[in-house]
Every structure is written in structure tokens, then in C-alpha cells.
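Shown here: the complex without one of its protein chains, the others still in place.
Chain naming follows the written order as A and B, and within any one chain the residues start at number 1.
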Amino acid sequence: MRIARLLVTLFVVGGLAGHAAAQGRSDTLIVVTESGPNSMDIHGVGTNRPAYQASWNIYDRLMTFGVKTLPDGSRMYDYQSLKPELAESWQMAADGTSVTFKLRKDARFHDGTPVSAKDVKWSFDRAVTVGGFPTFQMKAGSLEKPEQFEVVDDTTFRVKFLRKDRFTMPDLAVPVPVIIHSELAKKHATAQDPWALEWLKTNVAASGAYKLESWKPGMETIYVRNEDWKSGPLPKIRRVIVREVPSAGNRRAMLERGDADVSFDLPPKDFSEMAKAGKVAVVSHPVENAHAYVGMNVTKPPFNNAKARQAVAYAIPYETIYSTALFGRGTLVTGNLIAVNTFGYDAKASPYRTDLAKAKQLMAEAGYPSGFETTLSFDMGFATTNEPMAVLLQESLAQIGIKTTINKIPGSNWRNMLLKKEMPLYINAFGGWLNFPEYFFFWNYHSQNAVFNTMSYQNPAMDKLIDAARFETDPKKYAEEVRGFLKLALDDVPRVAVYQPNLDVAMQKTIKGYQYWFHRQLDYRQLAKD
Amino acid sequence: MRRGSLLRLVVKRLAAALPALFAVIVVTFLLMRAMPGDPAVYFAGLSATREAIEQVRQKLGLDRSLPEQFVLYLRDLARGDLGQSITTGQTVAYEIATRLPASLELTLFALVLALAVALPLGILAATRPGSWVDHLSRVLTTAGVSLPTFFTGLLLIYVFYYLLGWAPAPLGRLDSVWSPPPRISGLFTLDSLLAGDAALLGACLKQLVLPAVTMALFVMAPIARMTRASMLGALGSDFIRTARASGLTRGTVLYRYAFRNAMLPVVTTLGMVFSFMLGANVLVEKVFAWPGVGSYALDALVASDYAPVQGFVLTMASLYVLLNLVIDVLYGLIDPRVRIEA
Partner (left out) sequence: MTSTLRHARYVVGENPVTLLAFGLLIVMLLAALLGSSIAPYDPLATNTVRKLEPPSRAHWFGTDQLGRDILSRVLVATRLDLAIAVGAVSLSFLVGTAAGACAGFFGHWVDRIISRLTDTIMAFPLFVLAMAIVAALGNNIGNVVLATAIINLPFYARMARAEVNVRREAGYVEAARLSGNSALRALRCHVVPNALPPMMVQVSLNLGWAMLNAAGLSFIGLGVRPPTPEWGILVAEGASFILSGEWWIALFPGLALMLAVFCFNLLGDGLRDLIDPRRRT
């Protein structure tokens, strides 16, 4: 009896205390996410996507992007407007071969040390030297050699251009070129590890708007505001707790019950329902320069035959996929390869639509009147939308004689399969950080055969157009080149784009200031809680 | 049992278990490397070139021959180095040391819950064999073991958290507003009790309820079944008949004599159930975001992340061996008549 009474007291007290603690939630933001960062160093090997969110909020970069408001009232970053962050101003050289940045004099790292140009140089040298994704991303903006980075004086830093590349300046504002406290990092460097990769994986040497309060990998990450941050307006939210809750259903339940404030990564159906129900706010934005597509390997039969590929393009049940697998959370592009908010977008560019009769005719013309058998693969990590899409596609293809077996590939093996480039037919997606069509085409259609050119498409005519467009300075020629490579891609159709996905976020109605970023991560610095 | 023979038993059992442990290490090692994913590709990241991937492969030591890799692995193991996880970036030893208490706490609570229900049910069924109570108890416990744990977990969350709001949000061991107690045992409930923090203890217990119930439902059946069987056996034995004939009250007969004698096989069952639960709570941990070793291993397995899975399997196998040993020793201590073949 005594034990029972004790237990009851504990529960009541626990409940009350929990309630009292919950009152302190007004200056704390609780974010629930599917998985969290596996490293605090964006330059590290194997760093995952959630780590970019940590890096974005904890570290500063030289510049950031401005903000623009869309007609529907939502806010997004303005990719045409670069704004100061750690650098308070910059000056292009008269001959256009370099840019000189003036750093803020009052910028401090979290431990109070002033930020100097040699920290910037060390960080940039690191980014172009460590290899892997960071180096690759820097290269996309022609930032390739440490010789390009020059310390002029303590607060002046110069970047020399290798060539005239319109991506260089925006590339300095993406998550990768962070400014690291080089003195602190160098203390933990060793002969085998001159860039302190080991230490920076679990430690922070930053100057950003938020400090890392605690990090329990696999469970939660807690950020606390840096009260001395000078590189922008001081954030309104004092503390951010990011909790890892693997089950999407649980995340939704927590949002609806008010136990969480923000969540990305929910199934499209849940976003659609929550938007209709109106209890929480759902903000939607088309992911820039991105699409989900059906890809085909053009080096092997049967898909080395252009007519067979076109047959597939006419057999995809576009509308059904859009409404059933995606619940309308995106834009149906029906084959169109340039995204809605990217230069060169032409709603009427694609000739494709669901037309089974035409598809059957093309199959006959291709030499496969009775069809053929093949496999249809997709990434299990995105099964929520991919699986229904695959089943619908399988059914439709069966009607024109293409019998497919569905292959669910675990996420860890998916990249491997893409690299091997042996899958004949598959569903995949790609999105580019820099919102230019030639950027997208460079990674997806150029014969340099990057991993993203999953179709192994190699066409000298295409290469010529892409290469020209990348460094084209004449706007009229540029538009022509873009139209050119778009038409070529649509005629040859090595892949069929189906839809451009949305980035959906669900949040409590008291959260204000959310802004869409090209990196699709949450920027805590703009948020406020009523 | 004399102390000397006890020590000899322990040593002999451990020695006998070593080949099995070694075999476990070898099999896991081979299975991991047979898996389709390529950790070097995964590790090297999204846009790595072939050269970069080869570099990573060299760094991870995956370009060496299998026997060579195995020897290196054994060498690291001997130093206590269980490797590093690609997906979380932490060392496996650290992760297991922090996550194992979470799994143990959940399993222990589930076991206590299961005992609290199954023992009385079993005893009740044994005292009234063939009655409707007997049948009902069998139906109930069998129903519990027939449901897939992930399904039960989701249903319970839906009803008790989402619809009724009685249970807290299923986000792991502790809600964000609380900080965990100072670590002594790693079991939050025990540590908060030791720290004298009643409110914290309450919060921990609240988070434990749903996942513990989900797991308990699953193991009630074997416990109830074994209790019933051994109680029946005990109640039908000569010494009980003597006790009854001597005029002892029903309660005394039941609890002082029958129950204690019947407990032996139940203890063995408990041991088996406990080790089974430790390995099988993978899905429950996933559904309730419980940061235990099970969900850790599951994530690593799906990501073809070798080191955590190897570490997890080795830990579980060692625990299994230890557990069996403890039970055997307990058995010998409790019942002196039992001679254990060493």
C-alpha cells in the first residue's frame, strides 16, 4: 500500500514538474527529425546531410544570401543577392581576376578570439585539399587551389579567380566554405592529421550564431545562442533542441499534440492532411533545380534504343503518380527537365504525356512488339514515395509489354548501385544547390560521367552546349544554348523527369520567420516564437 | 556447493563458451562482408570520384584480403577497439557503453511487468486446472505472444498517446525538458533514485511504460506457461500431499512450499526470456525512439556499417554466455540436489 502511494506521488509530482518545465519552452525551439548529424565537421569524410544543418548554424561563412518574399507571403533565400556575413564588404578587382573581402573587425570566435584572414585561408585551403564532397563542391565554383587564397592583412582576404565563372561568388556562400578557428584547430592537428579532421569531427571551432550546447549522436543535439554574434542580426530563439525521432508517424503526432515545434521529412500524405486540417502551419516550396525521374541505362539493350526510351516516356502514368504517390506535394513536370524556378523553364518544352497507344507503337518501331523483361530499382530510403510510384509504373509498363521485377535497394547500397551504372531502369532524384540549368546539366548529362549521370549518357553535341553555357557571357547566346541542351535531352530522353518535389515543413502556428534555403536545412537564425 | 567446485564450474563453462564466441565473431565478420553495400562508397560521400573512393577504401583497410582484415580486427579487439561507426561517427565501444544500459533498463522493466502479470496467472491456472480461468489465461497470454511487437507498439502509441494523451511523447528515455541524472549505473531510474530526484524518476518511469508494456506482452506466455507447468508438477508431488495432510493452511502450502520449489524452472525460463528480449527488442526500440543497442545495430545493418553490427553481436553473445553461467550457478546454489554436469 505504501509503495502504491509512493508511486502515485511520483507520477503526480513528475507530471507537475514536467508541466512547470514546459513553461520555459517559449524561448526554446524543439525540432524533431528523422536522423541527426554524424559529425560536426562539414569537411569530414562521410558527413551526412543533417550535419549541414549543424554546420550552417554554428559556423559562419564570408557571405550569405539575402531574402525575398514570394507572392504567397512565404520567404526564401534570394540567390541573386549576396549579403555580408563574416565579410562586411567586398570589391571585385578592376580586371575581374579576383575579389577582395574586408572582414568584420568585431567578429569573434566562440572563445573570444578575433576572426582573422589567416583563419579564412586555413579553412579554404582545408576545403579544397581534404577531397571528397567539400572539394568537389568548391570545384563547382572554380575554387580549386590554395594558391587562389591570399591573406592581404589581418582583416583583408583575397580570392583569385582561375577563370571567369559565374558560380564562384555564390559558391562562397554555400555551407561548405566555413570559417574555422585555425589556431584552436591546429592545436589538435597531428603529423598524420594536419587538418585536425579527427578533433573537429566531435568538437566545434566556430564563430557562428549558435554554439553547440550538447551533442548526443543518435539522440539529440542542443544549440544555444551566441550572445556576441555580430555577423548578422542576433537570433530571437535562445535555445534549439533537435530530437531524433525515427518514426514519421510519431513526429506527426508530436507536432499535432504540441510537443514539437518543427518537422521536415514527413510523408507527403501527412503534409497534405495537416495543411488541410489547419492545426499546424505547413509551408511548401518547390525544391529548386531538382526533379524526380525515371532513368534508363543507355549503354545496354533494350534502353540503348531511343525509341524504347520514348515508349517508356509515353507509358508513365504521370497524373496518377502525382496524385497517389506524391499527394500533389510538388509540381508535375511530365518530362520537362528544367525546373519551375530556374532560368530556361519552359512549361511547354516536353512533348511527353501518358499515351499508351503511342507507347505501344513506339515499342513496335523500336523492334520490341512483344515487349521485354527488365528490373525496376529504387532507393528504399525514400520508399514512401518511391514504392507507390514503382508499383504504378510497373503496372503501366506491363500494359505496353514491359514486364518488370521491382528491386528495393537499401539506402547504403543505392549509391553503390548508381556508381556501378548497371541498373537498366530505376527511379532516382537529383537537386543542385546552385540554381542554374547548366549546373544541373553538367552533373547529370555531361560525358565526364559523374555519378549523377546515372544513365551513362555520353553525347559530344550535349557536352559542347553545356560547356559553352557554363562560361557564356552573352545573355542571348546563353539562352540559346540552354534551349539547345534542353531540346537534346528531351529528344534523346535518357531520363524522364516526372515531378519536381516540394520541400514541406510543418510547424506550430507560433513559429515565425521560416525561410526556404537551397540546402533544404533549417536556419534557426531567422526564426522567432510568438 | 563448495566454493572450489563453484570456481571450477565457472572456469570450465567460460572455457567451453570460448569456441562459440569465436565462431560468432567469424560468422558475423563474414556475413558483414557478404552484404551488398560498399562502405567505402557510402563513407566517401555523395559525389566522390573513383579515386576518392579508393582512397577511402584504403583508409578503412577494406582493400586488404579477408584473412588480413580479420587478423587486424582481432588485433583491435584485443586492445578493446571495436572500431568506428560510419553512420554516427562515434566509436562503437562508446556507443555500446552508452546504449546498453538503455536496453537493459527497458528489458528489465518489461520483465518485471511480465512477471507481475504472468506469475499470478500461472499460479491461478495451476490451482484450477481445466477451468475457464485456466483457458482464459492461456488465451490471453497466447494472444500477447501472437502479435508482432512493432504492431502492438504502434497501436499503443496511437491509443494512449495520440487519442487519449495519457502516455508521453514516444521520443526515448527522457523528454527534452529534463536532463538525465548523474551517471552511476546508466539506468536512469536507478540513478535518479540514488540522486534523490523524485520528479526525474517519475519522468523516466512515464517514458518507460509504453515500450515496457509492448515488450512484456510478448513474453508473458512462456513465463505463465512454465509457471503453470512447474506449479502443477510441484502441487502434485509427495511433499505437498504430506503438507496438506499435516493440516497446513492453503496459503502456506501454496506459497511457502509449492511456489518456492516450482520457481527453479521458472528462473531458467526467465534467463532464456531475458537474453531473447535483449536481442529481439530491436523493433520496439525503433518504434519508440529508444536509444538502445538494438536500434543502433538495426540502423548500422541497414547501412552496411560493419563495426557496430560486429560490436553489437559480440556484446550480445557475451552477455548470453554470462547469463547462462549465472543461471547455472544460481541453480546450483538454490537447489543443492541438482548436480550440474560441468
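The rule is short, and it goes like this: a residue touches a chain if its C-beta (ideal position, glycine included) is under 8 Å from a C-beta of that chain, and two chains touch if they have at least 3 such contacts.
Predicted, not measured: the structure shown is a model, and the values here were computed from it.
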Report task. Tell me the shown chains the invisible chain touches, ordered by label. Result -> A, B
Requested in this report: Check each of A:D60, A:D270, A:E438 or A:D504 against the chain that is not shown and name the one that touches it.
Outcome: A:D270
Query raised in the report: Out of B:L187, B:L254 or B:L283, which is the one that touches the chain we can't see?
Result: B:L283
Query raised in the report: Which positions on chain A touch the chain that was left off?
Result: 248-250, 252-253, 267, 269-270, 273, 320, 323-324, 380, 383-384, 387-388, 390-392, 394-395, 405-408, 410
Report summary line: On chain B, the omitted chain is touched by residues 17, 19-21, 23-24, 27-28, 31-32, 34-36, 130, 135, 138-139, 142-143, 145-151, 154-155, 157-158, 162, 221, 225-226, 228-229, 232, 276, 278-280, 282-283, 286, 297-298, 301-302, 304, 309, 312-313, 316-317, 320-321
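Throughout what follows, only the chains that are shown with their structure count from here on.
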Report summary line: Per the C-alpha means, the centres of chain A and chain B lie apart by a whole-Å value of 39
Report task. Flag every residue of chain A that touches chain B in the complex, lowest number first. Result -> 9-18, 21-22, 24-25, 28, 30, 32, 38-39, 44-48, 131-133, 136-137, 201-202, 216-220, 241, 243-247, 249-250, 253-254, 256-257, 259-260, 410-413, 415-416, 419, 450-452
Query - Of chain B, residues touching chain A in the complex - result: 36-39, 41-50, 52-53, 55-56, 59, 85-90, 95, 99, 154, 157, 161-162, 165, 169-172, 175-178, 198-203, 205-206, 286-287, 289, 291, 295-296, 299, 302-305
